[in-house]
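Heads up, one of the protein chains got dropped from this complex, but the rest are sitting where they should.
As written, the chains take the letters A, B and C, and residue 1 is the first residue of each chain.
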Amino acid sequence: MLIVMKPDASDHEIQRVIQIIESVGLKAHLMPGSNRMAIGITGNPGPVDPSPFADLPGVSECVRVTKPYKLVSRELRPERTVIRLGEAQIGGDEFAIIAGVCAVESREQTLMTAAAVAEMGCRFFRGGAFKPRTSPYAFQGLGEEGLKILSEVREQYGLKIVTEATDEPALDLVERYADVIQIGTRNMQNFSLLRRAGQARKPVLLKRGMASTIEEFLLAAEYIMSEGNYQVILCERGVRTFANHTRFTLDLSLVPAIQGISHLPIIVDPSHSTGKREKVIPLARAGAAVGADGLLVDVHPYPERALCDGPQALVFDMFRDMVQQVRAIAEIVKIHMEEGITK
Amino acid sequence: MLIVMKPDASDHEIQRVIQIIESVGLKAHLMPGSNRMAIGITGNPGPVDPSPFADLPGVSECVRVTKPYKLVSRELRPERTVIRLGEAQIGGDEFAIIAGVCAVESREQTLMTAAAVAEMGCRFFRGGAFKPRTSPYAFQGLGEEGLKILSEVREQYGLKIVTEATDEPALDLVERYADVIQIGTRNMQNFSLLRRAGQARKPVLLKRGMASTIEEFLLAAEYIMSEGNYQVILCERGVRTFANHTRFTLDLSLVPAIQGISHLPIIVDPSHSTGKREKVIPLARAGAAVGADGLLVDVHPYPERALCDGPQALVFDMFRDMVQQVRAIAEIVKIHMEEGITK
Amino acid sequence: MLIVMKPDASDHEIQRVIQIIESVGLKAHLMPGSNRMAIGITGNPGPVDPSPFADLPGVSECVRVTKPYKLVSRELRPERTVIRLGEAQIGGDEFAIIAGVCAVESREQTLMTAAAVAEMGCRFFRGGAFKPRTSPYAFQGLGEEGLKILSEVREQYGLKIVTEATDEPALDLVERYADVIQIGTRNMQNFSLLRRAGQARKPVLLKRGMASTIEEFLLAAEYIMSEGNYQVILCERGVRTFANHTRFTLDLSLVPAIQGISHLPIIVDPSHSTGKREKVIPLARAGAAVGADGLLVDVHPYPERALCDGPQALVFDMFRDMVQQVRAIAEIVKIHMEEGITK
Partner (left out) sequence: MLIVMKPDASDHEIQRVIQIIESVGLKAHLMPGSNRMAIGITGNPGPVDPSPFADLPGVSECVRVTKPYKLVSRELRPERTVIRLGEAQIGGDEFAIIAGVCAVESREQTLMTAAAVAEMGCRFFRGGAFKPRTSPYAFQGLGEEGLKILSEVREQYGLKIVTEATDEPALDLVERYADVIQIGTRNMQNFSLLRRAGQARKPVLLKRGMASTIEEFLLAAEYIMSEGNYQVILCERGVRTFANHTRFTLDLSLVPAIQGISHLPIIVDPSHSTGKREKVIPLARAGAAVGADGLLVDVHPYPERALCDGPQALVFDMFRDMVQQVRAIAEIVKIHMEEGITK
């Protein structure tokens, strides 16, 4: 259930609602809007009885939430969520480009790439220090050593750091060193890790599972939010199908589908979905055009020497070219969305 | 095998090569390029011996084709195919918008829609007179009556007509009335129909089968071309996956994948893939951004009254908005492709 | 709608119902049951008004059919359909094994295989004279020449002939020479071909499309039945998925799913789904165990020399072994089904 407060409800009135919710063993989630506060209730096994709330001072209305997902939904929060990190933002006016190396392999490779990313005016740097690898014998990332290199990127270039946490000990470290905690596709239903991310104080970038329905994806975000962390960025990265001309099939229709249901920002990863460099720029353009809030893209100074996913990394010239193209397209989309004829 | 002629080869020299090919029971396909003729050979069970050709006057070189598809491939024809119908074209400089009704239901509904399509400067009109329907009890189209209404559209608005042929008798009629013969997704491997389309004198728009690999799709086009009709337009319309937020999952990565292998133009259908109106414009933008040569899109004056696929048809205002957006995006893509940094 | 006649309804009463149905432009389908006749009505755009029928002499009740498929459903015909061809049957007490060559390549190869099939007491022989091939350059079958070889198999070994018709001219020939007309997976939604098969006087074996839902599959059968041919055998042959250890993923759960909805017999093809010989016997056993009415299986005297799908064909020793195993398993299933504890 969602309790919508009147625009002029006092803090005291809001606190009283929260107390009543908690007194019956349920959980209250504050959902501030531009001109009124709303309070989501979770933890209830069945429908919540609105009667103890309906006549409280400051309460405007009690709304039943009908979907299995609650906190992620536009029913609970009609305004779109914008993730802000200093001047950088995801879900706001600026199209967010999160670029960098698939895996942090060395200080030199990482800083070279960061320079190219910063030079293009991008605000986010990605780089993996903990790599979830299909084989136990493959390179598993530099760990904390890699996180330190990423911190250097932030200090030197002012870029916000996005990096993956593959398990709870890794998340403890990532929370300390990074700006955004990434949860990968293979962990989208690692519910303990989702709960732990929900207790973190930093935004979480959640990648869609490779066989996940839209409902499962939103419920994974709901796991994070139900623990009190409302800073979630969704990421479409391709799903598994019979098609064999790419590693995964990028499902761009998810972007408008999510936007119709949820207030959370959603970005697109054209690198891991295609697995092949020459398809990355076309799909990055398509991601901007479909209306996503940003991109997650792999760049590498020498892709042929990459320890992980080299064939999909853009070289610097291609990256610069991509940035120009996607920004021009994102601008067109923004103008048309603001004109409001279409979403 | 491909026999590449010298730029100054005479007609007589070309004819001689053809005669030799046919004299051993094989088939010769003329593949004119901008400055030289090439001759493809099909019908050979194994590799063709180049020795009878190598030293003929006018022959520049003999190239083995290594892929299962031949005539569709850039190995045989490095230049991109442009389909020209008067001033209209697909695969050329102008982004092609093929818009219209899913099914021709009445003269009034069709002409009203055609007026809206023509008003936006589009050059192609789509409309189904023969509808392949999952149920034997569903509306199957107006047949020849529908084709006559489409002819009226051409006369009145100068639009080129694209319409589906569901079987060979239908193809006989469509070839007579229409400008472009459409083969639908369920017939992509109806090999007799493909052969018949290959004998037609009009371009063929071939939709990808809903579970078709890229190789199967190209080989279906090869069936048409192997009969001598080289005017084939490919169309991505979504594939079947587990994802249930759209009817089919639009696989935009197919566009750059095809462009890397084949010289044929490829367009995108955002209407049938999504099945839902509010997702059509975002995916139409994405189709333009990914680098497709055009779009196939459903429009309807009163979608709520449509006999077929109403929920996916754009109303006129949405259609006008879509055209403006996709043209702006296609322009950006074109500029960047011409600069040649990326394909 | 379904009109159920009283057990003692006279021919005259049945004829009168049919006349009334046809007088309003609808189609009547006689569905004889073990102790009463039922008459299905199709061709109605919406619900049929039962009032003209309800009080006619001989009419027991008028039942509305709520599913999109009608004639295929157990609502219209609660008793299971048994296809009978002389002593051979599909859907009856005996587990039907339809074995033979993928493609008829020569008289010798075909007759050798037929001898092995007959020797094991099987009653059906399969062999392709018209082959739907992905590439226009692949072997397309021997055509009528192949059908004549198959006729020889029938004469010499008493086996019933099952062979594919890839288009309408092929169906004309197949209807003349064969006992059962096969419609392949790529033609499951070739609606003209389905209608033509519905006008044939011979049973039709309909293979599931490789991306077909259960509803689409049943509606394809409905196309055949709506033309008056009620002798339809369904065949599960694998669907397209991401899994790459077999060519297609055999979906055995379709068998009980179909049996819950439809009265039509359903068999399983373990050869085309796996594409690999060593998986054919295990999946043939599984097909028998899941409760299918029979199998369609490829055998070849020299698979390494086969012109089509050699790697999946069983050699004779494997075939003999398979027959023994599946018969033993089918026997167990039959006993338990008869005991009626489970379906």
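Everything below uses one rule, namely that a residue touches a chain if its C-beta (ideal position, glycine included) is under 8 Å from a C-beta of that chain, and two chains touch if they have at least 3 such contacts.
It should be emphasised that the depicted structure is a prediction, and the values quoted were computed from it without experimental measurement.
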| remark: Only one of C:Ile20, C:Met120, C:Ala286 or C:Leu307 touches the unshown chain, namely C:Ala286
| note | Per the whole complex, from A:Glu222, A:Asp251 or A:Asp309 the residue touching the absent chain is A:Glu222
| Where the missing chain touches subunit C, by residue | 211, 213-214, 239, 241-246, 249-257, 260, 273-274, 278-279, 281-283, 285-291, 317-318, 321-322, 324-325, 328-329, 332-333, 336, 341-343
| task | Over the whole complex, note the residues of subunit A touching the chain we left out. | result | 42-45, 68-70, 132-137, 166-169, 186-187, 189-193, 195, 209-211, 215-216, 219, 222-223, 226, 239-240
| field | Interface with the unshown chain - residue positions in subunit B | value | 240-242
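By our rule, only the chains that are shown with their structure count from here on.
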| Over half of the interface residue numbers used by both subunit B and subunit C, so same, or under half, so different? | same
| request: Let me have the rounded angstrom distance from the C-alpha centre of subunit B over to the C-alpha centre of subunit C, please. | output: 35
| said: Centroid from C-alpha atoms only, then distance subunit A to subunit C, rounded to Å. What do you get? | reply: 50
| message | Residues of subunit C that contact two or more other chains, please. | response | 240
